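A protein chain is absent from this complex, but the other protein chains hold their places.
Going by the order they are written in, the chains are A, B and C; count residues from 1 in each one.
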Amino acid sequence: MTYRDAINAALAEELERDERVFLLGEDVGLFGGAMAVTKGLYERFGERRVQDMPISESAIVGGTLGAVLTGLRPVAEIMFIDFVGVCMDQIVNQIAKVRYMLGGQVEVPLVIRTQGGGGKSYAAQHSQSLEAWFMHTPGLKVVIPSTPADAKGLLKSAIRDNNPVLFIEHKLLYNEKGEVPEGEHLVPLGQARVVREGSGLTIATYSRMVGLVQQAAEGLAAEGTEVEIVDLRTLTPLDEETMFASVRKTGRFLAVEEGHLTAGVGAELVARVTKNCFDYLDGPPERVAAQDRPIPCAPALEKATLPQVEDILTAARALVG
Amino acid sequence: MTYRDAINAALAEELERDERVFLLGEDVGLFGGAMAVTKGLYERFGERRVQDMPISESAIVGGTLGAVLTGLRPVAEIMFIDFVGVCMDQIVNQIAKVRYMLGGQVEVPLVIRTQGGGGKSYAAQHSQSLEAWFMHTPGLKVVIPSTPADAKGLLKSAIRDNNPVLFIEHKLLYNEKGEVPEGEHLVPLGQARVVREGSGLTIATYSRMVGLVQQAAEGLAAEGTEVEIVDLRTLTPLDEETMFASVRKTGRFLAVEEGHLTAGVGAELVARVTKNCFDYLDGPPERVAAQDRPIPCAPALEKATLPQVEDILTAARALVG
Amino acid sequence: MPDMTVPPLPPETMRALLQGMMRVRAFEEAVHDLYQRKLLPGMSPHLSAGQEAVAAGVCLQLRPDDYMVTTHRGHGHSLLKGMDAQRMMAELCSKETGYCHGRGGTMHIASPEVGCLGANGIVGAGLPIAVGAGLSIQYRGTDQVCVAFFGDGASNQGTFHESVNLATARKLPVVFVCENNIYALSTNFARTGATPNVVDRARGYDIPGVTVDGMAVEGVYAATTTALERARSGQGPTLIEAKTYRYYGHGASDHRPYRTKEEEAQWRCSDAIQCYGDLLIERGVATAAERDDLSARAAAEAQAAVDFAVSSPDPDPARVGDYVFA
Partner (left out) sequence: MPDMTVPPLPPETMRALLQGMMRVRAFEEAVHDLYQRKLLPGMSPHLSAGQEAVAAGVCLQLRPDDYMVTTHRGHGHSLLKGMDAQRMMAELCSKETGYCHGRGGTMHIASPEVGCLGANGIVGAGLPIAVGAGLSIQYRGTDQVCVAFFGDGASNQGTFHESVNLATARKLPVVFVCENNIYALSTNFARTGATPNVVDRARGYDIPGVTVDGMAVEGVYAATTTALERARSGQGPTLIEAKTYRYYGHGASDHRPYRTKEEEAQWRCSDAIQCYGDLLIERGVATAAERDDLSARAAAEAQAAVDFAVSSPDPDPARVGDYVFA
C-alpha cells in the first residue's frame, strides 16, 4: 500500500468509527485533495463529513478550534506546510495554548494534516520543512511519519489523541509503498522506531530522510560501519531515550533532517544527546540538514541545498574516521 | 539614557538623515507607540514620515516590501512579537526570500521592529520570545539588543543595512538606563560583545537575560568562578567565533535564553559549540531557557516558567562543580 | 436602527437589562479599583465600562447552550453569558480559584461549559473560532447560535473577512457584533477604515447590516433578537454595529491624548445605565427604590467577587506544569 493510500485508509476508518470526526480543507472533497490523499472520501462520506473550504487558512484552522470547543474532532488539511504563515496565529497562539490558558478546562482533539519537503523543484515557497517552528511551540504534538504503516498508525492515533496534532506528510513519500497492517493499526505517539541496528554510529532522523539514511547505511556497511538508524516518528513528544540508548552503544551521533540547519530539529537532538551521553561520545555529534538559504528552483541548485545521500555519507565517515 | 530613548533617538536620527526612511505601525504616530518608543516623532516629522496603520499586520509588513521594491527604506513596528502569527507569511515567505527568489535583482532594506519577552504577567499571548523561529529563517537578520547603547547603534545599522532585519526589543528593558555615545553611533551587525571576562565558564546570552546572567556572575564570582559573558547582540549573523574563543579558554559552556527550551536558540549554540570546541570541553554544555509550556499569567507561575537568576546559578554551579 | 413597531419588552426583561448593565458596571469598576490597588497582576485590564448596553442587549437573550466568543475587552460579555463573577474576578487576580487557575488572566477568561468559548489577546483571532462553532452547530444540526464580539479595530484584520465570508457562504448561525467605540487603542476608525462605519462592510457580503445605538439597550436587544432568529432559522449571519464608547483608556497607562474631555463628557451624558434607569422609572416599570436596590445588588456581587478573589490562594508553582497536554 502507498503512503498516500495508508493515510486515506486511516481517514476513512476514523470517519467510519467516530461520527464527531470530519475533514475540512481546500479541494479535499470533490477533487480528492491537491495531493489526492482524500480521494473517494467525499463520495463515500458526503459533503457534511468532507468539507471543501475557501482559501481562508485562518478560518479553516481557527474553525477547527471552534469545532473542538463545541464537541467535534476535526481533521483539517493545509495543502503545503509553506502556507502555515497565513494561519500561524491560529496554530500557535490559539490551538496550541488554549488548554493551558484555560487551566485545563478543555481538551483539544484536532489534527492539522499538511505536507512538506522538497526535491521536486517547487522552489522557495513550496518545498520547506518547517517542523522546527512547531517543535518550539509547547502544547502542540508534531508527528512526521516516514513509512506507509507509520503514516496510517500514527494518523489514527493522532485523531484519537485529545491534544492538537500537526501531522506532517512528505510530498515525495506519497507514492512510496510498504506493508501496512490491516484494520486497527495504531502507532502510539512518542515512540521512535529503530529502523536498523548497528554499533558504529547512531543516526536519528525522520520523514523522507529515513530513506536516504538507509541508503547511506548500506554504503557504510560495505565500508565496515554498522549504522543504527532511529526514526523519531514524532518530534513532540520526543522519544529521547531510544536515541540515548543507541548513542550509549555507538558513541557517535548524527542528526539528519531536511529543514534548514540553523535552529533546526538537529540542533535540539544534538544538544540533548550531548548533555545526556557526553561521557559516551567519541567525538562531537554532527548534523546534516538543508543549507541556510531559501530553496532554489533549479534542480541542480536544489540538490546543492537539500541533504543528499552523499552528504550523509561524508558526515558519517568523518564521525567514524 | 533609557533603552526606549535610545531607540527613539536612532529612529529620529535616521529619519533626519535619509528621506527614504519612514515609520509605519499601529499607534506609532499621534500616540507615540504602545510602548512609547516613537514619542515625539510624529510631531517632529509629520504624518508622512510616521504613519499610523490599521490593525492589519499583513498589510503593514507586506506593505514594507512593496515600499522597498519601489525605492524606500521602511521601518515597521509590530506591537508585540506574539502578533507575528498573523503576518508570518509576509515575513518569512515574502520578505526573507524575495532577494534569493529573484536571483539578486533586489535589495531589501527594511526593518521590522517589535518587542518580546515576559516578566510582566502578560500571559501566553503577550510574553513570548520567538526569535528561534526567525533564526531558522534564512534571508532574515535578527537583532536583539540588551543595552541602550546597543539598541541605538544596532538599530541605526539595521536601518542602513540592505537586508531585512527583525529588530527585537524587550519590554522589560525599555526603562533601563545606560551610557549611549552621542550622535553617529553604529554597532555593526554580527559582532558579539564580551560583557565580562572570565576563565571559569562561558555564558552566551542576549537581550534581557544579559542582565540576569550578570547578576548570576557576581554571585558566582563570590564563589570563586569567573564567568565570561558573551552578549550575542545579533542571532543572524551569528558571531560564533567570539563564543568559540571563549569556550576554548573556559572549557565550559552555558546558553541562556528567555525563549522555550526545545528547538530554541540555545540548542543551536550548544550544537555549534560542541562541534567546534569538543576537545576543549570539560563537560557537556548546558542550557537555561523557558520551560516548554505556554507562559502563565500568575506571577508565581510565570516565575516558575521563565529563567531566573537562580536557574542560571544552579546550572552554572553544576557545570563547574 | 431597531424597528420601532416591535411590541414593548416585558417589564421583567427591562429590569433584567438594567440589572445586567449594572452588574457589568459594578464588576468593571471593581476591577479598576483592584488594579489601582495593585491587587491585579499583569496587563492593565481592558475595561468595558460605558459599553454595558451591548453586553446586556446581546448576551441576556442567549440560551445557555448558545456560544459566545469575545475579545480582550470581554468581561461584560462573559459575565452576562453566564460566567460566575467570583471565579472571573479570581482569574483576573491570577488566583487558583479562577476559571483558568491563574494561567489565563484578564485576556483569556473563558468557560466553554457555559458557552463562553474565549476572550483573546490577539485582535480578530476569535472570529475564526466563532465560525468554527458555527460549522459545528450546522454539523450537529442543532438550532444553537454563536455570537462573535469584536471591535472596530478588529474589523481591519484579515480574519474578519475570512470569517464573515465563510459564515455567509455556508449560512452559518453566527451573529457578528461589532462594538464600535471609535478607537482602536488610540486610532480613530475614520483614519483606518475604508468606510465611515463598520456595518458598511455587510454590503460586501450581502448580509443584513444593522446599526444600533450602543448606549440604548433596547435597540441592541431588538436587533439581536432579529439576528438570532435569522441565524437559528438557517438564514445565516447578521452584522450588528453598536456605536458605543469606553469610558476608561484602552488600558491604565493610556491617558487618552487622542480624544477630548468634551467628547468624553458628551458620551457620559448618554450613559446607558443612567438613561435606562430613568426611562424605566418614567415608564413605571421600576421605582427609584427598586433601581437603587438593583444597583446595590450589583455592587454587592462585585464586592463579593473581590472578597473571594482577594482571599483566594495563589496557584501552586509546583503544579505549573499541569494542563499543557491532556
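Just so it is clear, a contact is a pair of C-beta atoms (placed from the backbone, for glycine too) under 8 Å apart; a residue touches a chain by one contact, two chains touch by 3 or more.
In this text, all values refer to a predicted model and were calculated from it rather than measured experimentally.
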#### Entry: Touching residues (missing chain, whole complex) on chain A
26-27, 30-31, 34, 52-58, 82-83, 85-86, 120-126, 291-294, 296-301, 303-305
### Message
Counting contacts across the full complex, list the positions on chain B that touch the omitted chain.
### Response
22, 24, 48, 51, 53-54, 56, 58-72, 74, 89-90, 93-94, 98-108, 138-139, 141, 162-163
### Message
I need the residue numbers on chain C that touch the omitted chain, in ascending order.
### Response
156-162, 164-166, 168-169, 191-195, 200-207
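Here is the rule we go by: only the chains that are shown with their structure count from here on.
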### Query
How would one label the connectivity among the chains shown: line, ring, star, complete, or other?
complete
### Query
Which integer distance in Å separates the CA centroid of chain A from that of chain C?
40
### Message
Averaging over Cα atoms per chain, report the distance between chain A and chain B in Å.
### Response
30
### Query
So what's the Cα centroid distance for chain B and chain C, whole Å?
36
### Query
Residues of chain B that touch two or more other chains: which are they?
58, 82-83, 85-86, 123-125, 291-294, 296
### Message
Multi-chain contacts only, two chains or more: what residues does chain C have there?
### Response
100, 102-104, 108, 120-122, 125, 158-159, 324
